[in-house]
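Note that this is a trimmed complex: some chains were dropped, and none of the rest were shifted.
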Amino acid sequence: MDALIVLNFKVYDESTGEKAVALAKACDAVAAETGANIIAVPQFSDIYRVRQAVRIPVYAQHIDDVKFGGYTGSVLPEAVKAAGATGSLLNHSEKRIKLAEIDSGIQKLRILGMTSIICTNNIATTMAAAGLGPDYVAIEPPELIGSGISVAQAKPEVISGSVEAVKRINPKVRVLCGAGISKGEDLKKALELGTEGVLLASGIIKAKDQMTALLDLVAGLK
Amino acid sequence: MDALIVLNFKVYDESTGEKAVALAKACDAVAAETGANIIAVPQFSDIYRVRQAVRIPVYAQHIDDVKFGGYTGSVLPEAVKAAGATGSLLNHSEKRIKLAEIDSGIQKLRILGMTSIICTNNIATTMAAAGLGPDYVAIEPPELIGSGISVAQAKPEVISGSVEAVKRINPKVRVLCGAGISKGEDLKKALELGTEGVLLASGIIKAKDQMTALLDLVAGLK
């Protein structure tokens, strides 16, 4: 029951403001009930209120490569930590960043005692990310994101290939996978392929009943 | 006493997390005591907690040109509004954006009932911004930002020229000025030059005593 479920709230209507708090509470309830390791990843402006409302970990969706100073409008790592985030996604397919920024972001998160999850799009970029030594790499083939077609079913070779490549380059780096994942069977399959969890979003957030969708998902852990 | 004082918190150590709340409370106290119109502009992740702590208006430092959807890591206008912001800076010199993004940002803020402040760097870009019809244009010669040398003293002709140009293009647009402003005399001079207030940051945030600095500033309103 150590598998990780990272729920990216993105910037959907169903996961903004009060609805972000409600969704995080649903995650919190499911985690408490089932023992699942669920991480909530809300927008920057929702981190603080979500953090106040739940016991599960809260991560940021991104951090900028800035330090204390004159960087109006940037996302300071120290600020999302102060708001309660204990980790961050980096290089999500909707927020790709430069190689050097991924490297410095990983280092900065480590200094702050925060967990880093680097998103990648194929085996090659997964190998590259592994070379930087983050805590997690999350492989998400972009063509399947939001598709409803699970990467674990459609591209198992990309996942197992990523797991193998990462183990060869840096065995301390753990692998997640994402894109099209929403059901327990997708999670189960992802774990069978050697990952340590999943990164998902619309499959839960846009579900008619988010709580039911979460319960269906974590059923894949058994 | 209608002049506007917009305090950009930037991402300084002295204005992040709990210190952002403390600074906003100082602004709130000075506003209550003196009747000054002060606006707090904290980081995205501090908007909610600052908003909960004060009665003065809270603005965002920036918004991204995105709508509800798959935009991980972006700053959704609806999200900063949900956190309590009632306006936003746009195109700050430390977060320059594209012309078409300034235009769509102004329109979006208007739809959301929020106030727009477009930052510019010279008379020409001030004229351009005025053509887009925002609520405010804030002229800040970049070479004076953070310099301690007040734009109102060093470049009065840029301010008065901006005021004139804006009035000619769109008299509904109000003009602020910024860069190097920290003292009451700077604010007084800015108002004499035809602006309706100031945008400032380090002069207050990095002051030994922020409260004293704020009181010295608003003394310029008398």
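Read from first to last, the chains carry the letters A and B; within each, the first residue is number 1.
Here is the rule we use: contacts are C-beta pairs under 8 Å (C-beta built on N, C-alpha and C of every residue); 3 or more make two chains touch, one makes a residue touch a chain.
If you're wondering where the values come from, they're calculated on a predicted model, not measured in any experiment.
S.K.: Start from the 2 shown copies and tell me what the total comes to for the whole assembly.
M.R.: 4
Just so it is clear, only the chains that are shown with their structure count from here on.
S.K.: For chain A superposed on chain B via Cα atoms, how large is the rotation, as a multiple of 5°?
M.R.: To bring chain A onto chain B, one rotates by 180 degrees.
S.K.: Chain A to chain B: how many Å between their CA centres?
M.R.: Using C-alpha averages as centres, the distance is 34 Å.
S.K.: Quick one: which bits of chain B touch chain A in the complex? Just the residue numbers, please.
M.R.: 8, 10-13, 16-18, 43-49, 60-62, 66, 68-76, 78-80, 82-83, 85, 89, 92-95, 145-146, 201-202
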